[in-house]
Each structure stands twice: as structure tokens, then as C-alpha cells.
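Every protein chain except one is present and positioned as in the full complex.
Now for subunit A:
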Amino acid sequence: MHSLTKTALSFNGIGRRCVALNRFSETRIICRGLTCTAEHENELYDVIISGGGMVGTAMACSLGLDPNLEGKKILLLEAGNKKVMDKVPDAYSTRVSSISPGSATLLSGVGAWDHIMNMRCKPYQKMQMHITRIEEQRVEVWDACSDALITFDKENLQDEMAYIVENNIIVAALTKQLENLSDQVRVQYKSKVVKYTWPKSHQVADAIPWVQVTLANGQTLQTKLLIGADGPNSMVRREAGIPTVKWNYDQSAVVAVLHLSEPTENNVAWQRFLPTGPIAMLPLSDTESSLVWSTSHRHAEELLQLDEESFVDSINTAFWSNENHSELVETAGSLFRTALSVLMPSAGSARQLPPSVAGIGPKSRIMFPLGMGHASEYIRHRVALIGDAAHRVHPLAGQGANLGFGDVACLTQLLSQAAFNGKDLGAMQHLLEYETERQRHNLPMMAAIDLMKRLYSTNAAPMVVLRTFGLQATNTLPAMKAQIMAFASK
């Protein structure tokens, strides 16, 4: 494997004999002399983070600020350019994320939250989801709309449920914070990695025990721990041979920035489940919202082709149209609602109506395919995966970024503890703890999101009745809603 093996082995034999004769100083000098030069050419870092997106940069900030990791050499590798934002652009960008309070805590812990608040962010207190069914062949207009609805709100809790922040702003804020940590954390932009070399699982006398990272410019770096934050098509994960469970939803998401018809106190996130997929409107400001419409590939392409007016019409139709549904479902739904209101008269809040859309931001329509992915292992010896590299979800619950930030918080805490105990940062023990803790949190969340997606993709009457009942029942149980919100806020 290593070309040095024979020479190194014979050297080792000499070395051992020297040791036996109590001539240690000589051995050490020989050791240093022979391979010293080779070692110094490859810089050895304590941690290398591969991938400078939201989660990778957050990890770099978090490690750089930890007192127990002071003095450790940390490097962030990003293939793209540095994202600086001197002035916040007037136009909103299309890619946004819903940031839970737990993630907001992490971001404020690394000092980036202040930058984000100063730049631009929108808290929302309420999320309302409408579930309905539309049949495209028949057009029948019914007076009563009896779509089931569920509302999550934090009115009684006085603080925000979550925040909608543009992804660019998050990355820019974190980058700004990294500049303050330049003596702790080095960042290399435009550094594409071409190869990873993995170490043996336990020490062989002459082999290099570190992970080696070869960049496109020929530089080779070594590290005691490699953190893979390089997105859903992670090269770290692929090269490490970690099997991934993944499938593509036959859906693409169309995202756009919407101008609302009239300014409102825009603090509600709307999501309506159509049979083709959920359409969501997330508040950005009093006059603007972000659209995330998950639908079939064909429909998504059609939407992109439409002119602005038709596109706006289709959005309004999707949110406002009267449902077409069978009498069975309607009767069952209204009966159930009556029963619930008798049993729990106070539960369930007043229903609000979503705002209507007047226009869209210029050139702001894009689409991207959706899929689900989960790495069966998050860790290997000296390797850890965080963020989308480890898990990729459907945007319908707004949890993708939050799961990544949760990984950052957990791994930082475990690495900090390991460093305080004098451990080798790449050792399996604390990495296994990270994997166990995060898989226990992420898997149920991902299963729930996938289940929701499948549940609401079907038109079959029994399923519709079931989910209608389920949603109405959950809406009247504040304790259960509180549990769901607590889980999603972590």
C-alpha cells in the first residue's frame, strides 16, 4: 500500500534494536531526519470541514468559538467564491429557509444571528395548513368548503414560531463571523477536492494515520478529523463508501418571490396540500412572500413556461379555489367537526384566509428536483457527515436546514468534550455518540415528512377521510400540537 513499507519496516527493526540498547536519543533523531521533511510538506490540521454552505460555515464558526478547542487548527474548504454582502439587495432571493428557534439559538451562539437580524429576516407566529383534494376532470362548484384545516400557532407563547431567512443572508452572516475568527479558523475558497485518502482503522506502525485531502491545485492536506458538509451529492460520503438510502420523489419544487396584492401583517406561513403536492407561501416581509410549490416534473416545467400573469393566476387558484370532493368526504368531515366542537368547544382557533398574489419578483422563478436521502452511517474512523450530506428531506415541513444545524450543535458539543478529555478528535467513541444521538432525532422526523408526503399524494376516498379526521382531531388537541411544535423547534 505504502511505498515506504519495506524501508520503513527495516528502519523500524533497527529502531527497536536501538531502543533495546537504550539509545533513545539516536532513534528519535533518525526518526525525525528520515521522514521529517515528508511530513512538513503536508500540513496537518485538527479538523477540515469540506463544504462551505450554511451548515459547513456554521460548523466552522461553532468550532472556532469553542474554548476547549482553542489552539486547534481548523480549516474550511469551499469550492466556490467567498460570499460577501456589503449591502442587502432590494430584491429578495428565491432560496429561503425556515429557521426554528433551536437553530436560531445556535446561530446567535456563534454571533451570526445579530448580523442576520440587521440584514433581513421575518419571524412568523402562525402556520396554517389546508388539506384538500382537487379533481381535475370534473369541475363542480360547491358552496361550502369543508376542507379540514390545522393551525399551529404560538399566540399564547408570545414568541416566534420560526423565522424565514434567505439562504444568502445566512451564509453571508456566518462568513462575516468567520472573519472575526481568522486566527482560529482558516478558510480556503475556490478549493475543489479531487481525492480523499482514508487511514487504516487502527495504527499500523509506518502508515500515515490521518485523512489526506488532495485539492485540484495539487495541494495535499492532512487532518485528524474530516467533516463532510458538502450537500446531498456528498463526495465525502461517496468516497468513504457509506451506503445511502435514497429515492427521488417524482416532484420538483418551483420557487419564486411573490408580491402580495395588499400589504398585511404577514406573519403566517401557509401550506396547502394539493394532490399533486403541497404549495407553500412563506412570509418575507409585509408585502412579499416566498413560494415553494412542489409538484410533478411536467407541471413544474409548465409553470416555468407560463407568463407572469398566468403564473400568478395559477398560484391564486391553487390557494383559493373551491374544492371538488365527494359527498361522502364532505358529510363525514362536517359531522366529525360538529362532534369535536361538542366535545371540545374551545379548541381550534379562528380561520384566517391566505393573502392573494399580485405579481412575482423579476426573473425569480426556478425549479429543482426533490428527493429523499439518508446515509446509513454518519461516521467512519476520522470522518463525520453533517447536514444534507447525511440526510436530505422534502421541503414540506421546512426542516432540512434545521436538521443540519442540529447536527452542528451536537457534534460541536461532543468534540468540545472530547478535547477537554485529551482525546484524539478522530476517535470513534465520540463520533459514535454523535451518530446515535442524531439518528435518533433525524430518522423519526424524516419518516414523518415522508409519510406526510405520501399520505397527501393520494386521491383515494378512504385515505382522504382518514387524513381529514386525523388532521381535525389533531387540531383540537393543543397538547399534541405543542408536542409537534416542540419536536420541530429543536
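Here is the rule we use: a residue touches a chain if its C-beta (ideal position, glycine included) is under 8 Å from a C-beta of that chain, and two chains touch if they have at least 3 such contacts; residues count from 1.
The rule is short, and it goes like this: contacts and distances are computed from a predicted model.
Asks: Quick one: the chain not pictured, UniProt calls it what, "Aspartate aminotransferase", "Septin", "Golgin subfamily A member 7" or "Ubiquinone biosynthesis O-methyltransferase, mitochondrial"?
Replies: So the chain that does not appear here would be "Ubiquinone biosynthesis O-methyltransferase, mitochondrial", according to UniProt.
Asks: Quick one: say which of A:55, A:69, A:213 or A:229 touches the chain that got left out.
Replies: With A:55, A:69, A:213 or A:229 as choices, the missing chain is touched by A:69.
Asks: Which of these touches the unseen chain: A:428, A:452, A:465 or A:484?
Replies: A:428
Asks: If you put the missing chain back, which residues of subunit A would it touch?
Replies: 12, 15-16, 19-20, 22, 24, 27-28, 31, 39, 44, 67-72, 202-203, 205, 208-210, 419-424, 427-429
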